[in-house]
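In this view, the complex is presented without one of its protein chains, the others remaining in place.
A and B are the chain letters, set down in written order, and residue numbers restart from 1 in every chain.
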Amino acid sequence: MIGWKDIPPGMVILEAGSASKIKTGSWRAAYRPKWIEENCIQCLLCWLFCPDNSVKVKDGKRGEFDYDYCKGCGICALECPGKKGNKAIVMEEEVK
Amino acid sequence: MATPLNLKELSKQEVRFTAGHRMCAGCAAPIVVKMVLLAACDYSVVVASSTGCLEVSSCISTYTAWKVPWIHNAFENAAATLSGVETMYKALKKRGKIDKDIKFIAICGDGGTYDIGFQSLSGAMERGHDMLYICYDNGAYMNTGIQRSSATPTFADTTTCPAGAVIPGKPQQRKDLTRIMAAHGLPYVAQASPSHWPDLMKKVRKAIEIQGPKFINIFTPCNRGWRSRNDDAILLSRLAVETCFWPLYEVEDGVTRITVKPKDKKPLIEFLKAQGRFKHLFEPGKEKMIEHLQEMIDKNWESLLKEEEMTLPKEEGNK
Partner (left out) sequence: MTKVVAVTGNEAVANAFRQIEPDVCAAYPITPQTELMQRFAAFVSNGQVRTEMILVESEHSALSACVGAAAAGGRVATATSSQGLALMWEILFIASGLRLPIVMPVVNRALSAPINIHCDHSDAMGARDSGWIQLWSENAQEAYDNTIQAFRIAEDMNIRLPVMICYDGFIISHSIERIEYLDDDVVKNFVGEYKPLYPLLDVENPKSYGPLILTDLYHEVRKAHSEVYKKVPKVVIEVAKEFEKISGRKYELFENYRLDDAEIGIVILNSAAGTTKDLIDEYRDRGVKVGLLKPRLYRPFPYEEVGNALKNLKVLCVLDRADAFGGSFGPLYLDIAASLCNFSQKPILINRIYGLGGRDFMPEHAAEVIEELKDIAKTGKITKLKEYIGVRE
C-alpha cells in the first residue's frame, strides 16, 4: 500500500484499466463454467453476455474461459444455445 | 468505415471496461456498459458516472476498470459534470487546442437519474449539450441496499417499502422517465434491454451519431435486489420485453417507433414469478394485485401502440 507522499494530486488514477490486477476469479463459490467445444456454434453470445470479460475470443473465435476473473454467475451457461439441444457451456462444481 | 454490429467483428474490438471490476456476480450493469462501449467502439469517448453500484465497483483505490477517460463527481450531478466536460471540449476546440472528435456519455443508475439527479439531467438536456445520457435502470437504490426509488415497480418489495401486513410493497406507480425525457423534445430518446442486444447497440450507435442531447433508458436486472438467480440477468430482461413490462421503443424528432414488438405478448406473471421482490403477490388473496399490475402494463402498452400509430409516417407504418 502506498504512503501519503506517493498520493497523486486529486487521487486521479493514471493507469487505465488497472482493475485487471484484481483477480475476481477468487469470488467463485460453488460452480465454474465448462466449455464443451464440440457443442459450440461460435455464436459468441457468451462473450457478449459475460459481465466479467471471462470468455477469451481470438480472431472472432471463442477459446477457453478466463478463470482469473470469472465470478461463476452462470449467465453464459443459461444463455448458451448449444448445438441440437446440447449446451456448449455447463456449470460444474468448483474444484478447490 | 463503421464497425459492423455483429459479434464476430465486435469481439475483435477492445472492451474498454476491464475485468477486475467489483460488480456482483451476474450483475447486468457491466454487460450494459460493455454493450454501450462496443456500440461506440469507433469513437473516442469520455464517460461520467454518478455515485452508485457501477461507480463504486469500477473505480476503487488505485484500480479502475475504465479504459476511457472517466469522471465521478457526486450522486446527483453526472449530467452537470459531463456538461462541463463537453463545454470545455467545445471551448478548447474553438481555440484550436484540441482537434480530436470526442463523444460524451453518462452512465448512471436510476437513483442518480430518476430521483436525486433528475434536475441536473433535465437541465443538461435542456441546455442541449452534445451528450448521450444512459440510465442503467435496476429499479432501486441497490448500492445502499435495495431502497425504493421512483423507478421501483409498483408492489415491489424493497428495504424501505417492505411488503408488510398493511403496505404491500411499493404503493406508487413507477415514474415513466423515458416519456419525461421525450417530453423535453430531445432529438433522440429510447428504451433498450441487454437481452435484445442488436436493438440496444443500434440505438446507442444512432444516438451517438446524432448531435445534441440524447437519453437511453436501459433495463438492468440486479439479482441481489430482485432476489432472483445469479444467472438470469439476460433471461429477466428478455421477459421484461416479452411481457411489455419494458417496451423497446425510440422517440426520434417526435416520431415514436416500437423497435421490438413481441410476437406473443406474455402474461406479466411470468416476469413477476421469477423474482423474490414480487413473492408476496403470490400469496392467497393477492390475486387482484397481479391483475392490477397486468392492467397497468396493458394500458401503457396500448397507449404506446396508439402513440406510434399517431406519430409514425404513413409509408413507414404501412410496412
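One rule holds for everything that comes next: contacts are C-beta pairs under 8 Å (C-beta built on N, C-alpha and C of every residue); 3 or more make two chains touch, one makes a residue touch a chain.
Quick caveat, the model's predicted, so the values are computed rather than measured.
Asker: Would you mind listing the shown chains in contact with the chain that isn't displayed?
Answerer: If we consider the entire complex, the absent chain touches A, B.
Asker: Which candidate, B:Ser122, B:Thr154, B:Gln173 or B:Gln294, sits in contact with the chain we can't see?
Answerer: From the options B:Ser122, B:Thr154, B:Gln173 or B:Gln294, the contact with the absent chain belongs to B:Ser122.
Asker: Of the residues B:Lys100, B:Lys263, B:Lys288 or B:Lys314, which one touches the chain left out of the display?
Answerer: B:Lys100
Asker: Touching residues of chain A against the unshown chain: what are they?
Answerer: Those residues of chain A that touch the unshown chain are 1-5, 7-14, 16.
Asker: State which residues belonging to chain B touch the missing partner chain.
Answerer: On the side of chain B, residues 44-46, 48, 55-56, 59-64, 66-74, 76-77, 80-92, 94-95, 97-98, 100, 102, 119-120, 122-124, 126-127 touch the unshown chain.
Here is the rule we use: only the chains that are shown with their structure count from here on.
Asker: Counting only Cα atoms for the centres, state how far chain A is from chain B in Å.
Answerer: From the centre of chain A to the centre of chain B is 23 Å.
Asker: Quick one: which bits of chain B touch chain A in the complex? Just the residue numbers, please.
Answerer: Of all residues in chain B, those touching chain A are 7-12, 15, 17-31, 34-35, 58-60, 62-68, 194, 197, 229-235.
Asker: Going by the contact rule set out above, which residues of chain A touch chain B in the complex?
Answerer: Counting only chain A, the residues touching chain B are 2, 13, 15-24, 27-28, 43-45, 47-54, 57, 59-60, 66, 68-69, 71-75, 77-79.
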